[in-house]
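Before I ask anything, let me first share the structure, which is written out below as structure tokens.
Shown here: the complex without one of its protein chains, the others still in place.
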Amino acid sequence: MRASFTLILGLPLLVAALILPFVVADSYVVHSAAMVLYFAYMASSWNFVCGYVGQVSLGHAAFSGIAGYASVLLFTGLGLSPWIGMILGGVLAAAISVPVGYATFRLKGPYFTLTSIAFAEIMRIWLENTDEFLGIPLKGAQGLTVPPVGGTSFLAFQFDGKLPYYFIILAMLVGVMAATHVMERSRLGFYLKAIRGNRDGAEALGIDPTRYCLTALALSAFLTGLGGAYYAQLFRYINPERNMGIDLSIDMAVMTIVGGQGTILGPTLGALVLHPVGEMVRASLGGHVLGLHLIIYGVVLMLAVLYFPKGIIAPLQRWLTPASKTTAPQTTVTVATPKEVEGR
Amino acid sequence: MIRQILGGTLALAAAATIGLGPAALAPAHAQSQDVVVGFVLPLSGGSATIGNQTKLGAQVAAEQINAAGGIAALGGAKLKLIFSDSQSKPDIGASETERLIQRENVSLLVGAYNSAVTFPASEVAERYKTPWIVTGAVKDEITERGFKYVFRPNNKATYDAREQLDAMDLLKKETGKGPASIGLFYEGTDWGRSHAANIKKFAKERGYAISLDESFPPNQVDFTAQLLKIRASKPEALIVVAYTPDHLLFTRQYFENKINIPFGIHSVGGGSEDPSFYKAVPQKAVDYLFVQEDWQIDRLKTDTDPRVLDANTRFKAQAGYDINSYGAQGISNVYLIKDVLERAASTDRDKIRDALAATDITSGMPLIVGYQRIKFDEQGQNTFGHGVISENIGGERRTIWPSANRAADTKPVWPVPDWSTR
Partner (left out) sequence: MDALTLSFAVINGLLLGGIYGGVALGLSLIFGVMRVINFAHGSFLMLAMYCSYLLWASLGVHPYVSILVTVPFLFGVGYVVQSVVISPLIRRERALVVEPTSALLLTAGVYLVVDNSVLMAFGPDVRSVTTDITYESIFVAGLPINLARLIGFAAAILVAFALSFWLKHSDMGRAIRATAQNRDAAALSGINVPLIYNVTFGLGCAVLGLFGALLVPFFSITPTIGLSFGIKSFLVVVLGGIGSIPGSILGGLLLGVFESVAAQFVTATSAAIFSFGLFIVILLMRPAGLMGRA
């Protein structure tokens, strides 16, 4: 069964993550590990809708930016704790995602992907060129800074050491996995899989695809938003280029696809493999060879699409759970419906 | 089940070897007598050209210092420079800063050209009480946060804007003629937008009208429409903020359209600091172009300091062109570090910080960029930092502002001639 597989791989991962900072008490390692967890979290949030509906969004970064900006602005403007700002920002991202999703989820495959890019680019360019909106100081492309309160303050989401940040993002990652697990087993999860397999068929069975897709999208936007707010607090800085740009969206999508879409652990595996690639190339070559890590990224992506369409989690799953041969393979590849074939 | 969990642990161990690879990499421990200086620069991505120029300048200076006996106060210790790539991304710059401090055990750091990277990365340095010398980044707030370990020898953004208008004022005073209206043409990024905002602020104070306020997203493929607007709004001087690709496209199309702007085009560096820019356009297209940059471009012609000439020979051997603004800043940064280390006589970060705060340099290689003095205020800003403005006269870029840097035989052409008479 899948739950047990998730447990088999997830439990040791969690234990390792929990003891890591005590084994290597080096704040660079803790920081790097927190970045891996951050990307794992972002990819998992992306996976929450895209992995299950089978649509590739390359505009998710917009949600991260919206919530990140909201949390910082609420803190600097109203003195609201970033913990509350984070939630409100997530809600705002979710609220914006619904009309966007309503309009675009009808589009299929690449059309949806291209539209999502266009949406995020509009948001980014607008934000980069808007100093003030309705009296709110957005400061355009400069980005916003989080003023240090000095020292550690839980309420202000500011800590001196790296450890609190590490455990916060770890808890967030476990949270998004739990949410995914619950969603998979809920009616929403079953409907999403049905929609993924055959949208028209699902509709014929009385499932309203738009409604369920939008519910999942809003939840995903909310989760992505929390990640954006976390980023802003970790670096005490947020700008449109990084937090709303296409690079972040590509990271989220590629990590999930390489790791395994529509699975609980897949996105985390993807982040665990891909993020360190860039880190290692930078640390060992120090910019002597330009762009090498992106070439590796591209090659890994191509290999994954060609040879591990279900992600690297698939062979791992086969290897770790040889007993459960009867388990039906996951429907992570879009099945071409007869109608589609005919249309070509 | 237990067997399976063990299997999972095994798989995890395999993943950990990949995942913690960078941690497992043994830090390249320097020889004990070396002083390790970390550089965080954009070596790949959009501003990679600039990052690599600063890197080369810094390497040249370190070669010179090491060949001349290293740091005397530390028993001839050599400078060991470690470069890391920020990719112009704030989080990667901050992570790399963390790595340099924790793993490479640097004594101090230099970086990071992009303001968006410098801002969070220098905060990491401040948290670890590691001195950070800002290079290239001009965002005002970088030295307005009350930090103790962050020092900026170069200009602030507001200085850049003020100097461009200062130069116009100076030329107006000398000739009695000057522009009544100024046009702004800038890329819609942090740099372009903050510069435009500063210009607008100073222009208002000094009574210049803004006749055009036009931004564009970077990497355009055509400027014809914008040139039409410039032609229609008739600014008497035009301030341009663009990196090489856009600056090149603009200059080519401007030259093609032969629009008359009586008091010339005033570029605030970026593309017009890049040697490949000048290779790509005919001289006629850049005649009378005013360029503001942190480097006195005609210095190499008049300077007789053998170290400057030697630095240029080394630089040119690798880059294929003379030292430019960013190369000069790299050289200046490393010579500043030498000066600081001689006074600190220690590789201890706090002692270096104190020596940096006490810096007062009035001569020598740290001033290669054209400053008269390096002395930091309590916020770590060098209040004597200034840019130099040159005009392209007779095929050469000659310094015209400040008057202290202007050569005796340099006669600014002001207003610039019409296209019909060129």
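Letters A and B name the chains as they come in the text, with residue numbers starting at 1 for each one.
The definition used in the following text is that a contact is a pair of C-beta atoms (placed from the backbone, for glycine too) under 8 Å apart; a residue touches a chain by one contact, two chains touch by 3 or more.
Just so it is clear, the model here is predicted, and its values are computed rather than measured.
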item: Option touching the unshown chain, where A:T6, A:S27, A:S64 or A:T113 are the choices; value: A:T113
item: Touch criterion as defined above, residue of A:L18, A:I122 or A:A178 at the omitted chain; value: A:I122
item: Residues from chain A at the interface with the omitted partner, ascending; value: 54-56, 103-104, 106-111, 113-115, 118-119, 121-122, 125-126, 129, 250, 253-254, 257, 289-292, 294-295, 297-299, 301-302, 305-306, 309, 333-334, 336, 340-341, 344
item: Chain not shown, touching residues in chain B; value: 44-46, 48-49, 52, 188, 214-217, 219-222, 224-226, 228-229, 231-232, 244-245, 248-249, 252, 255-257, 274, 276-277, 279-282
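We adopt the following convention: only the chains that are shown with their structure count from here on.
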item: Centroid distance [mean C-alpha coordinates] between chain B and chain A, Å; value: 35
item: Residue numbers on chain A that touch chain B, as the complex places them; value: 4, 7-9, 11-13, 16, 24, 26-29, 31-32, 35-36, 125, 128-129, 131, 140-143, 145, 148, 160, 231, 235-237, 239, 241-242, 247, 269, 272-273, 276, 278-280, 282-284, 286-287, 290-291, 316, 319-321
item: Residues of chain B that touch chain A when the two form their complex; value: 1, 4-5, 7-9, 11-12, 15-16, 18-23, 25, 41, 43-44, 48, 51, 55, 82-85, 89-92, 94-96, 98-99, 101-103, 115-116, 119-120, 123, 127, 139, 141, 188-190, 193-194, 197, 215, 217
